[in-house]
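Worksheet: the structure to be examined is printed underneath.
Excluded from the complex is one protein chain; the other protein chains are retained at their positions.
Read from first to last, the chains carry the letters A, B, C and D; within each, the first residue is number 1.
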Amino acid sequence: MPLLLPHTLALIALLPLVGFLLNGFFATALGGHRANERVAGIIGCAFPIAAFALTIKAFLDLQAGGFAPIVEPLYRWALIGTSSFEIAFYFDRLSAIMTLVVTGVGSVIHIYSTGYMHDDKSFGRFFAYLNLFLFFMLLLVLGRSMLVLFVGWEGVGLASYLLIGFWFDDLTNAKAGRKAFITNRIGDAGFLLGMFLLYRAFGTLDMDTINGAFLTGSGAAMLVPASLVGLLLFIGATGKSAQIPLYVWLPDAMAGPTPVSALIHAATMVTAGVYLTVRMSGIYMMAPEASQVIAVVGVLTAFFAATVALVQTDIKKVLAYSTVSQLGFMFLALGVGAYGVAIFHVVTHAFFKACLFLGAGSVIHALGGEQDIRKMGGLRTKIPLTFWTFAIATAAIAGIPGLAGFFSKDEILWYAFASAKGGAPWLWGIAALTALMTAFYMFRLLWLTFMGASRMSHEVEHHVHESPVSMTGVLMLLALLSAGGGYIGIPHFLEAQIPLPPVVERLEHYEHTLLIVSIVLAFAGLGLAVFMFGGPTSRPEAIKQGLLPVHRLLSGKYFVDELYDRVIVKPLVWFSDVVLFRGSDKLLDGSLNGLASLAQRSAGLLSRVQSGSLHVYALMVMVGIVGAVLWSWRHV
Amino acid sequence: MSVVALISAVLMLVTREPMRVALALITTMVMLGGIYGLLGVHFIAAFQVLIYVGAVMVFMVYVIMLLEVREAPGNTRYSRWLVPGIAAFAALVGVLGISVYRSNAEILALPGGGAFSLTQFSAAFLSQYWLEFELTSVFLVAAIVAALAVIKVSRRAHG
Amino acid sequence: MDRVSLLLWLSGALFSLGLLGVIVRRNALVMLMCMELMLNGVNLSLVTFSQQRGDAAGAVLVFLVFVVATAEIALAIPIVLLLVRFKRSMDIDRFSDLKG
Amino acid sequence: MNPQDALLAMLPEHLLLGGMVLLIVMGIVGRGARSALWVALGAVVASCTAAFWLSHAQFSAEPFAGQFSVTPAVLMAKGALLALAVPVLLMSRTEFSDGEFSILLLSSLYGLCLLPSSDSFLVMFLGLELLAMPVYALVLLAFRRPQSAEAAFKYLVLSGAASATFLMGVSLLYGATGSMSVSAFGPALASGDIMTRTAVVLVLLALFLKAAVVPFHAWAPDTYEGASIPVTAYMATLTKGAVLLAAVRLFSGVNVSGSLAQLLMVLPLVSIVWGNLAAIKQHSFRRMIAYSSIAHAGYLFYAFLGDADGRLQAVLFYVVAYSVTNLLAFAVLPQNDTDDQRDSLDALKGLYHRNPFAAAMIAIAMLSLAGLPPFPGFAAKFLIFKNVVAAGYTTYAVLGLVGSYLGIYFYLRVIQLLFMTAGEAAPSERPAGGTARVAGVLCLVGTLVLAVLPGWVLGAL
Partner (left out) sequence: MSEFTMGPMLLNLLLWLPMVGVGLVLLVARANDTRSRTISVAIMTLQFALATMLYRQFDATASGLQFATHLPWIAQWGVSYLIGLDGFNILLVLLTAFLGPIVVLGAWTSIKKDVPLFHVMVLLLQFAMMGAFVAQDLFLFYLFWEAMLIPMFLIIGMWGGARRVYATLKFVLYTAFGSILMLAAVIYLVHSLQLSSGVMSFAFADLYRSQLPLSVQTILLGAFALSFAIKVPMVPLHTWLPDAHVEAPTAGSVILAGVLLKMGTYGFMRLGFPLFPDAARAFTPLLMTLAVVSIVYGACLALVQTDIKKIIAYSSISHLGYVMLGLLSVELVGIQGAIIQMVSHGLVAAGLFLLVGMIYDRCHTRELAAYGGLARLLPVYSVFFMIFTLASVGLPTTSGFTGEFLALMGAFTAAWPAHLDGNQLPLVLAVIAVTGVVLGAMYMLRFALTFLFGDVKAPHHTPEHPLLDLSVREKSILGLLVIAVFALGLFPDGALQKTELAAKTYQSLVTTSRTPAGSPAGVTP
């Protein structure tokens, strides 16, 4: 590979880090005054864009090399006994796609942010964090060894923690960030165990080696049950990618600035779990049970999240739950062995969900911070650019034919139905129903926000204005991608590396029927939404009254947060505080003090014996003599 | 004779007036002197009578007369520890007695009577034990100095 | 019971009586005399043995005891005088300031 | 018995005696109460050097057959103890102006010297009496408070009882073995005869009484508190050491076993625990030291469980280490007008801020007495318990160590008073007198030597 710089991949990862350091230094040293907002913005955007450029170059190198994986060792982290932990980067078709998405979408969102975060008092800090996130995300997707991947894995968690709590003066934001971090940590614990298990078996953490070993079924791979490893890693994935039961942090994560939601909690970070599973597909191919679990969890997540999204009134919350739902789809695909398809959906989802979030951001920006869709409406005319891009993205996610979402989602449904590796009609059934709901709630969102009459208060309405070009431009670009992204044949691109699962023969002829069905479902959803929200407002109210308990359950998000709080958090704190701290700890301490006071008391006793009376002393002597002599006779 | 010694010794503890106690002690000592005499070590008996009765007890008696301290009337004779004391005393006597009685040292079986004369004694004393003789003198010197010191102190305390 | 044992009994008894005296009598002078009694008891046994043995060592020790006893009395008497001077009493129970 | 031997063998004693005589003459001539101290000091130093020199010259002789003999080891022991007497004399300067103190101290030292080299009970008896008798007077001598008389009386009566017990034992032993020689004691230990057994025990208990081992310790706290600083120092260190040397002399060459060994385990163990516990609540410094000395008597008698050949070394090393640090504490103790103030622990509150040197010295002394490394007290304890373990009494070694743990608290309490408690000086408080401070420095040097070069010291002993 003559064109390859010695350390292109390292450079890709490190450029954002430089950006972070520079911005971080300025932000803390100079307190991030407006004066250097320009500087911060330029620094913040330049490095990601450069990274994107380099990625393209690396991709060309990869192509030039006939898509032979590029391995780029950096340095040895540790050598213990015979097993060495290398810091090395690995660039193949999969990581190429992910890197492109991350740097590409990342860059545009940076640009968007310069407009969105304008006049924020810690502008510099924001870009520092954003760059930090990119750095870790790139480590995650470029790492060769699970160690590097894990570094990125936890790193993005940190970045998301910092960014969710970015406006930390409001404690709820900080709390949301903490929730995200800790929930992720729970997943990471599983991830760690999986990693240890693999290390135990192979003495290394290089993922290509491990995959190969599992695929060829070589000796070491037999030491550990693939399903166990698969499940442990999947626990990690559920944390990062917001699957049942660990999805609870994602909706709260919306507390962060909207670009963050777009970049981290829609486009890139949350798909890390999917990436991990695909990366480790070697294991999952050997672990049908684990795959089954993944499929089920995925489809259930998709379904439940969609149901919750039906009734949300916060624009970002709707998008958040839809993200969870879409991630569910991806895991469904993974579960049935359609890894390429999952990645395909990752990409398309990155495009349209980013577009949706940024659009939402633009709306919020326009309304000066308002997020409640019940207080919106009729924005179509006021901010047309935002509207049109938003509409396209909505159509895409709803699966309107021809748009990006349509292709990827349709393939998922198809493999859920027909894959020889765990595909099943009932999976398809739930997934299809979910697709219907997706279309419905997305168009509901679109209608309530942009269509109909305005429900805004006057002064808000007065200030409404279209966002600056830095934002709208990005929106248009993303809208374009969400429209055309579906024509990139990612599954087939990846097939060379990760084959798609075979299809059960007797089901093959259903393919077109299902295609029709899913198209019908998409339009059904659209129609339903228009029917309900296009007409008089009394109509949704009536239905709501009709299904009140259901509505309460859904708007209460099945009360999962409350459940966790009651069942896990509160008991833990109570146990620590009452049982351990006030209980055993005090007990241990008390017993010691008891001994001490015992010594004190005995001291008092002894000094009372020393009564000062000569008689007593003499008596003691006499008794002592008698006793001693008698004792000494014992062996006579 | 030994019986008398014992009784008068007991009397020592029973009588209240220090003077009477002194007298009882003197009796005991004289009796012991007698015993020594019977045992045939006459010079020890002589020492006993001369030094103890002659010197020590006279001194003692003199002191008693010197300070005619009126003891508070009533039962101030015994300390609170009379009963345990007596118990321990009984035990001690028993212990010592048994250790003599149950012992099988040949000496107790010896006929004895191998009494030795003053000449033997003094010969031994001045040949074999003359170190002790010297040391005794040192000891007495020290004792005198000590006594003087104490008296000096009591004078200082007085004035 | 032969003579030696008897005398040893006696000496033991005198010794113990002396100690008992220290325990039960409250008069300082009486205590001193009781100490003398102890020493006398010891002397008795010493004399007995040395007479039994027919060798002078015991007697010499007795002699030393005389000397020591005398000296001790010579030293003890002034101390007692001192005590009496403070508390106008020879009752040893009054002298228990040092304790604890 | 050639006179030259007699002269050399008893050279230390002779020098002490010479000092006494000289002092008495000066006393009679009635001049030089000032210089009395220096004369005594000269005598002690001279006899100490003599002892060291003789022991260095490997001198050993038996001038009085069966009565008195010296060996290099014994001479070394004498020398060491005499050396310890130097600081005592130095610190006495502030308390005693007149000559009696010196004379009495010298005579007591004379008795001390007799003990380790006595071959017959007669000499040992005289030694014990000569050791103790002047101390009765000394207790009274610095007559600061009426309690001194009481203290002296208690000491006199109980140690009189001790002498009587000792004699009783001796006489029974004499009856059983027909010999007054100390060497008869060793075999008697093993004898099955009940009278012998009683005799041995009585002798042992008499030593316990003199060394203040529970339950024969009761005189010590009262007497120490009633006495004056230098005398307490003397009693706590040298007298105890001398008694222990006498015990070593008695047990020389014998490994104890059977019920005797049990006595030697149990009573010392009890006194370790007793002393360390009772010391916790004291308010008088001297009384606290008394209890600590009771505990230390316990450790010292532990040494008798060990093998015979290492015993003298262990005991002597312990006595030296313990005495040096003890004297260190006494030497730097600040002066006060009333004895109570000088003696009370409360007077030590916040001493560090008034007199850092004294505070530091006392702290070092306390830590060493507590047996915490790197101070000499630790090495000494280590040696003793090492011997005990080597003799196979591991359990008792552990118990003894745990007992010594109980002691740590009250030593630390003193340090806490010195450094961590706020307190203001009594109006009359003055730093210790010049000579006393010299004594302190001497002891400090000794402490450091023992701490840094224990190997060298052990080699010398």
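Criterion: a residue touches a chain if its C-beta (ideal position, glycine included) is under 8 Å from a C-beta of that chain, and two chains touch if they have at least 3 such contacts.
What you see is a predicted model, and the numbers here were worked out from it, not measured in a lab.
Enquirer: Based on the whole assembly, the unshown chain contacts which displayed chains?
Expert: A, D
Enquirer: From the list A:Ile42, A:Val71 or A:Ile182, which touches the chain that is not on show?
Expert: Checking each option in A:Ile42, A:Val71 or A:Ile182, the one touching the absent chain turns out to be A:Ile182.
Enquirer: Just one of A:Asp61, A:Asp92 or A:Glu154 touches the chain that is missing; which is it?
Expert: Within the whole complex, the residue contacting the unshown chain is A:Glu154.
Enquirer: If the hidden chain were put back, which residues of chain A would touch it?
Expert: These residues of chain A touch the chain that is not shown: 28, 31, 75-81, 83, 150-151, 154-155, 158, 165, 168-171, 174-175, 178, 181-182, 185-186, 188-189, 192-193, 195-197, 199-200, 572-573, 575-577, 580-581, 584-585, 588-589, 592.
Enquirer: Using the touch rule from the top, list residues of chain D that touch the missing partner.
Expert: The list for chain D reads 352, 356, 367, 372-374, 378-379, 382-383, 385-386, 389-390, 394, 397-398, 401-402, 404-405, 408-409, 412, 415-416, 419-421, 454-455, 458-459.
We adopt the following convention: only the chains that are shown with their structure count from here on.
Enquirer: Measuring centre to centre with CA averages, how many angstrom lie between chain A and chain B?
Expert: Distance between chain centres: 102 Å.
Enquirer: On a C-alpha centroid basis, what's the spacing between chain A and chain C, in Å?
Expert: So the centre of chain A lies 97 Å away from the centre of chain C.
Enquirer: Using mean C-alpha positions as chain centres, tell me how far chain B is from chain D in Å, no decimals.
Expert: Chain centroid spacing, chain B to chain D, equals 30 Å.
Enquirer: Which positions in chain A touch two or more other chains at once?
Expert: 607, 610, 612-616, 618-619, 621-623, 625, 629
Enquirer: What parts of chain B, by residue number, touch at least two of the other chains?
Expert: Answer for chain B, listing residues that touch two or more other chains: 79, 81, 85, 88-89, 92, 95-96, 99-100, 107-108, 128-129, 132, 136, 139, 143, 146-147, 150, 153, 157.
Enquirer: Quick one: in the complex, what on chain B touches chain A?
Expert: Interface residues on the chain B side: 79-81, 84-85, 88-89, 91-92, 95, 99.
Enquirer: Looking at the complex, which residues from chain A come into contact with chain D?
Expert: 599-600, 602-604, 606-607, 610, 612, 614, 616-618, 620-621, 623-625, 628-629, 631-636
Enquirer: Which residues, counting only chain A, touch chain B once they are in their complex?
Expert: 613, 615-616, 619, 622-623, 625-626, 629-630
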